[in-house]
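Note that this complex is displayed minus one protein chain, with the remaining chains in position.
Moving on to chain A:
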Amino acid sequence: MEARIRRVYVKLACALSFAVLSTAALAQGDAVIDEIISPDLERREIREAAIDSEDFEFTVYAGGVLSVEDFGTNRMIGGSLAYHINEDFFMEAAYAESELGLSSYEKLSGSAPLLTDDERDLSMYNLSLAWNFLPGEIFILDRWALNSNLYLIGGIGNTSFADEEYFTYNVGAGIRVLVKDWLALRFDVRDHILEHEIFGEPQNTNNISAQLGLSIYF
């Protein structure tokens, strides 16, 4: 019995001493490994370069015409703000104003005009998405090689005239020639599709606009 108890004590003491020794050895090992490996783990902070971005494009319509179906063609003024998402796509918000002329019915019948002067004022805005589907260069004589884009554009908007608002789809195409990195000339042709009931029954109309714009990137 006594021998057995002694054996237990010895075993306990051995186990304790080994445990202490081995943790010490492990701790020492950890320290050595830390010393060797830590310098490689040092993270490098990467600073962002200070750089100006030019993703926005502001356009003023230097000359525009809008042909409203049945109401003749009139001068259009306006502008747009575009954001270039990547080299392929840009999104654009545009606003324009124009007016309606006399319809052929009013001209031929000689009756009282359908709309008052105020009702002939037209304003529209739209949100569109465009795809630069033919990027390229335009060569003028020997001297100039200008970057250019042919783009397809389409979107939705609101046209208001004759005291009413009309939901309008627009589709079109345009060309942009970059005179400088920050200065471009744009020519844009758009079909504004809307439905109105001015002549009594619903009528789907295609209203074509063409505008020459001058744009600045910022």
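Quick notes on this one:
Definition applied: a contact is a pair of C-beta atoms (placed from the backbone, for glycine too) under 8 Å apart; a residue touches a chain by one contact, two chains touch by 3 or more; residues count from 1.
By definition in this document, contacts and distances are computed from a predicted model.
A single chain of the complex does not appear, and UniProt lists its protein name as "SH3b domain-containing protein", one of "SH3b domain-containing protein", "Lipid II isoglutaminyl synthase (glutamine-hydrolyzing) subunit MurT", "His-Xaa-Ser system protein HxsD" or "Fe-ABC transporter ATP-binding subunit".
Contact with the chain not shown here comes from a single listed residue; of A:Y105, A:F167 or A:F199, that residue is A:F167. Checked against the hidden chain, the listed residues A:G64, A:G155 or A:G213 yield one contact partner: A:G155. Hidden from this view is one chain, which touches chain A at 18-19, 22, 25-26, 29, 32-33, 36-37, 40, 44, 46-55, 83-87, 89, 91, 93, 126-127, 129, 132, 135-137, 145, 147, 155-158, 163-167, 178, 181, 217.
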